[in-house]
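As you look at this complex, bear in mind that one protein chain is not there, while each of the others sits in place.
First chain written, first letter: the chains are A, B, C, D, E, F and G, and each begins at residue 1.
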Amino acid sequence: MTSDRTVDLGFARLDADRAVRTGTPEVVFAAGKTPAETVACLAGLLAAGVRPAWATRVDDTTAAAIRERWPEAVVGGQARCAVVGPLPDPVGEVLVLTAGTSDGPVAAEVVATLAACGVGARRVDDVGVAGIHRVLAVVPDLAAADAVVVVAGMDGALPSVVAGLTDRLVVAVPTSVGYGAAFEGLAALLTMLTACAPGVLVVNIDNGFGAGVAAARIVRSSSGGPPAQR
Amino acid sequence: MTSDRTVDLGFARLDADRAVRTGTPEVVFAAGKTPAETVACLAGLLAAGVRPAWATRVDDTTAAAIRERWPEAVVGGQARCAVVGPLPDPVGEVLVLTAGTSDGPVAAEVVATLAACGVGARRVDDVGVAGIHRVLAVVPDLAAADAVVVVAGMDGALPSVVAGLTDRLVVAVPTSVGYGAAFEGLAALLTMLTACAPGVLVVNIDNGFGAGVAAARIVRSSSGGPPAQR
Amino acid sequence: MTSDRTVDLGFARLDADRAVRTGTPEVVFAAGKTPAETVACLAGLLAAGVRPAWATRVDDTTAAAIRERWPEAVVGGQARCAVVGPLPDPVGEVLVLTAGTSDGPVAAEVVATLAACGVGARRVDDVGVAGIHRVLAVVPDLAAADAVVVVAGMDGALPSVVAGLTDRLVVAVPTSVGYGAAFEGLAALLTMLTACAPGVLVVNIDNGFGAGVAAARIVRSSSGGPPAQR
Amino acid sequence: MTSDRTVDLGFARLDADRAVRTGTPEVVFAAGKTPAETVACLAGLLAAGVRPAWATRVDDTTAAAIRERWPEAVVGGQARCAVVGPLPDPVGEVLVLTAGTSDGPVAAEVVATLAACGVGARRVDDVGVAGIHRVLAVVPDLAAADAVVVVAGMDGALPSVVAGLTDRLVVAVPTSVGYGAAFEGLAALLTMLTACAPGVLVVNIDNGFGAGVAAARIVRSSSGGPPAQR
Amino acid sequence: MTSDRTVDLGFARLDADRAVRTGTPEVVFAAGKTPAETVACLAGLLAAGVRPAWATRVDDTTAAAIRERWPEAVVGGQARCAVVGPLPDPVGEVLVLTAGTSDGPVAAEVVATLAACGVGARRVDDVGVAGIHRVLAVVPDLAAADAVVVVAGMDGALPSVVAGLTDRLVVAVPTSVGYGAAFEGLAALLTMLTACAPGVLVVNIDNGFGAGVAAARIVRSSSGGPPAQR
Amino acid sequence: MTSDRTVDLGFARLDADRAVRTGTPEVVFAAGKTPAETVACLAGLLAAGVRPAWATRVDDTTAAAIRERWPEAVVGGQARCAVVGPLPDPVGEVLVLTAGTSDGPVAAEVVATLAACGVGARRVDDVGVAGIHRVLAVVPDLAAADAVVVVAGMDGALPSVVAGLTDRLVVAVPTSVGYGAAFEGLAALLTMLTACAPGVLVVNIDNGFGAGVAAARIVRSSSGGPPAQR
Amino acid sequence: MTSDRTVDLGFARLDADRAVRTGTPEVVFAAGKTPAETVACLAGLLAAGVRPAWATRVDDTTAAAIRERWPEAVVGGQARCAVVGPLPDPVGEVLVLTAGTSDGPVAAEVVATLAACGVGARRVDDVGVAGIHRVLAVVPDLAAADAVVVVAGMDGALPSVVAGLTDRLVVAVPTSVGYGAAFEGLAALLTMLTACAPGVLVVNIDNGFGAGVAAARIVRSSSGGPPAQR
Partner (left out) sequence: MTSDRTVDLGFARLDADRAVRTGTPEVVFAAGKTPAETVACLAGLLAAGVRPAWATRVDDTTAAAIRERWPEAVVGGQARCAVVGPLPDPVGEVLVLTAGTSDGPVAAEVVATLAACGVGARRVDDVGVAGIHRVLAVVPDLAAADAVVVVAGMDGALPSVVAGLTDRLVVAVPTSVGYGAAFEGLAALLTMLTACAPGVLVVNIDNGFGAGVAAARIVRSSSGGPPAQR
């Protein structure tokens, strides 16, 4: 296990070689960190050669701090991400579906993650099963994609239907959209875990980042190339 | 409130006029009762003029005791019900759908309940959303029905899709079919409660009886007639 | 399946023919949308011929935006709904009961939904079972109604009592009223699902919209007419 | 704190003076003990002067062992209790109501406990709220009782109604009767804890023993006498 | 059932004879009501002859509105109650114990409720089991009390210990004090429901009002007098 | 959507073209079916040209019935699967790791599923993180695999460690191994969903079948070939 | 990390140097293993020089298989453990308390584990807080112990009291003793996690093994000696 450089910032120990080992660099989880800490982590990763360096769950204050330090960074927006450094050229295409408009921020995090991983994305919103013809309309898109990410809250039923219409791997992201018995995404999570169609793989509630990393790994695996990031 | 005859058996107080008040007689819940108690309750209801008298959750021992007392009774089968006395002529038609074959016993309880309530039923099994064309194939059946009962375990996604394809009321019955994160029907229950299509109404897990009574009430309401049972 | 016009707004894909298929148009769920998005969705529905166009969970900012665009709209109030366009003439009557005054906003959403669906409503508040004579006093109202919606928080016991007094279908709406072991409506939800009286059908916690749509469907079914909305 | 004799059996340390301190002796919880251990505990309590000595949750094997040792003991039955030694003369009267026949075993444990505590009981079964006239029929019994114990499973709604009809203290016992969303008594427990009528006090699911001890304490408190048992 | 006057305010239907039936008048639950609604309910109860009229969960705005209307009212404080009208002369004495200082507001609601019910109270705070001598020090107070209310959060262990030291009825109130696995009072609630000492009766989390009403009922029952309030 | 042949057996409607659409045929879930029903489903699939036809969750009785009908079938064993018809030649290799020996049956279901899908497998058991050198020892196996399936119960910590050591996609399967706070696999499920390393995708508890199908899809995707099964 | 010999049995990979690293050898968890597998694991550990070799959760069949292979083994009993090889001479003393007799099997597992780890134990049973004088009677035992293990089900209140009476570390073991709201040990677990006295450390429900290993580690740490086992 030779790929194990650690950058010690005192309050954080950056895993500088994670991309060498896993194809994806350590990414800064900004929730629970001060803006200064997030900036320091990004700077540490950049100093260690990670390109791009990247943070998720970036609030407005932290976004401002990042923009001040790196004016060229791509920061904020619906995806609440910050990316410092050039994006890789995109390879392949992941189809990102949402069941409803309110699932948008999570889908945006998926797309931003794919971009940072060097993978292309095509996003189609508001494909809920209550209007099943909207799902059937994306069957050609399914066939054209390298992998599919389905983002859904409330009943979380969309991945079950999609997985019965494609031979692509379906990564399902439950969201906390809904109220009452949606229990902050628990209902959608359980639905996806018990999907009657096999080939559905599930990530944590609202975890667009994890879904993006996984989908990128699938695309890179099928395109046969080496991991994009060092 | 004049319709309130009570038949006091000591261990039970039968609500002999419930059909007068609610359109459905008191039905004996056999689980947790001895065979002798269930038989006594049925006899008490019959003596009070209830036709048919009727029990649910009948196990094999109780079924045998009922058959011995009333050889003409319709007892047991997949529905685990016992009906003593003539069935009313059926009115209307309820479409009963199951997502999978394993949901059969609950669907059978729905159908048996409808029969005892004097309502017709048409059952189509194994219409899971993983093969969405099977759902689309029943669209004409939906249009022909007075109401729809959807029985589903695991992800419980079927009612969301069906309710987007019909203007009939959809009664959703979650079942305890599945394992792991299905949590004995909890996953399907939450899915149905948070269905993205409105017009879905939910009963307890595995409660085919309650769904049947409700569907019968809808049919009788739309057929304009008086409640069938006194 | 010919009734499937989709209006593509980019961030949303409106299901313009949902009323043709289900008797109720797609309704905008404003929670999680920006005011501009909600206005755009309403405008899209109106452009596609949906009358009235309609949104739920409208907060004050969104209400103001809607009012500015359509000064004639019925917006806000206890029901937090917005309706743009003429209301249909009401058919039939649904009895809407609340167990307590605090359940009022959910009951208001039921009534507003019925109005938008073209169904009449009669609302009686504060009929809790702790003063059972208040429940008995509405028995005549039950007999006069086409369907009954019962809204209750805390112990959620009211539907069990009501369903034993009527042959009408009872739609039960648990609310998040209460504290501690009420667990944000979970206690009432479980009570209603396990109601000892059959004929109780349950919707999600605080889901006055879903209860209203279902009750409207029952009334229209029993009045024999075609769905009101196209 | 002088009332603290302990009888050390090695595997158990009997609290021989508990009746002096609390009015109720230590009672043997037979579940999880071997028949020999239960017999030894009862013998130890008798040797220390406790009259009657008493065990709950007695299965058939343990019941047989107790009968063999003390042929005069009152053992078993629906209540699954064993009482060795003379019962005290009963004082006062507790009204014990069940919502359904299946709640009988728990009610029997309440009655047996009251008898062992020297308190009278009157039991009325199957007073469910789905036939509310059955509840209204016991209003005179409520007025005549010193305290009320209400035993109910499924929706657990009965205590809310009863507590609005009496100034007696209502002890509510949820039972594990029901299926699905009854969650082994959890639904009834939550209902009772959130009862909209004050004056409802709750014990553990299926805990007829605890309800009986508490009700006995209320009766003895109101009859002004000293605790019955030493 | 002749004691059933109802005062209809439109948004509320006051149960004016509840004290005749249950010994305690209808009390206004101010949470979820506007200040004007709470004031109207209090005025309605006063007009119907209820003395004192009374509200719980009164926030600062509502407290101000009540004070403005009835300057003589006792309003607010740690108990968040409002009482309009003369307090009855106190009878008997309830011992109110808290496990910690943070449980104070709930204990204050117990004491205020007892006062409104015409029952005396003695409060001893911060008697946690981690310093068991503090519990032993109140044994004489236990003997002098007519009933005991124990208020505890976190582990909720105090009622188990107290109930082993007294023959008085113990009403246990779990509080939402604590963090993490205290789960907003769930841990304390479960502890109290499974208390190894019998004679513990439990109310909802943070429900000082319910505990006070129940304790008052016990005291009045043992003092033999008629209910204080009409 | 032309690939939608349905074989109607009355009690089941087989989705004969699922492999054409999704790359995996409909697989019979034998739990909750009678042996005769499972045999009929397999026969129906074979008649429709599905090769191999295949069932999961096969108990001993069903296994015997299958063997009697198709003596050449591969039936039973730790994996509880039945496969009728020739296995495809295996492509690629999935590394299947278990955290402990007790996770074996689930891992066996993964391997059997991969075989039926025409994908190779390499299984290494008992690689728990309590002896981290055992995990480090499989790093070369990770590099050689096309995808990784990690099966773990109890704390479910293994996928977090593995995903930090490889750029392969990690499919995590929580198992119901463990007791107490393992809560039948819930602990492991939550651990895996919240894994601190991205690239972990989760299936239902004990769902070796779903993990196998997904892993096969990954391998086939990366090997560029068409789906194996028609 | 040089202490990492692995014994590969195919179905298991024994961590032969775990005692060198952690002071406790790998112990065989027999639940979910066949008798033959458990015997093979014990034999493998013995061959690798582990003394004693040791298994937990041994049922009767496995116990018989072990006795047949190693007639000198200490097998079975209340603790359900098997130990093959000489026990180390005991060092120090851990006080093991149970709240009730039914907690005995878990306490026996604690004591057996301590013996296998070479640590002395003193067990006092049935010290429940409902008779608080029984707890006070063990204060001298607390002072004499090197560490304390408290085993309790139901309300799980004992550790809170004990930890307020000693400066020893208190290891708390919740048990699944109890019913209803005990929720298989969940109530006791939450109580112990939220104990109002600091210095309470908690293990899994019914995990006598883990408590024993931890207590042994404390004793050995305070006795200054090296780990006993290699």
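The criterion applied here is as follows: a residue touches a chain if its C-beta (ideal position, glycine included) is under 8 Å from a C-beta of that chain, and two chains touch if they have at least 3 such contacts.
Model, not experiment: these values are computed from the prediction.
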*Hidden partner chain, touching residue among F:V39, F:A181 or F:A211*: F:A181
*With the missing chain put back, which residues of subunit F would touch it? List them for me.*
99-100, 128-132, 135-136, 154-157, 160-161, 163-165, 178, 180-183, 186-197
*asked:* Tell me which stretches of subunit G touch the chain missing from the display.
replied: 1, 15, 18, 21-24, 27, 136, 139, 146-147, 163-169, 171, 189, 193-194, 197-205, 209-210, 213-214, 217-218, 221-222, 224, 227
*Can you list where subunit A touches the absent chain?*
1, 4, 6, 10-15, 18, 26, 29, 31-33, 37, 41, 174, 176, 184-185, 189, 204-207
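Simple rule for what comes next: only the chains that are shown with their structure count from here on.
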*asked:* Which option, E-G, B-F or B-D, should count as the same interface as C-D once over half of the contact pairs match?
replied: E-G
*Determine which of the two chain pairs, D-E or D-G, is joined by the larger number of C-beta pairs in contact.*
D-E
_Gap in Å, rounded to a whole number, between the CA centres of subunit G and subunit A_ = 44
_Rounded Å distance between subunit A and subunit F, as computed from the means of their C-alpha atoms_ = 26
*Which integer distance in Å separates the CA centroid of subunit C from that of subunit G?*
57
_Per-residue overlap in subunit E, given as positions that touch at least 2 other chains_ = 1, 15, 18, 136, 163-165, 189, 193-194, 197, 204-205
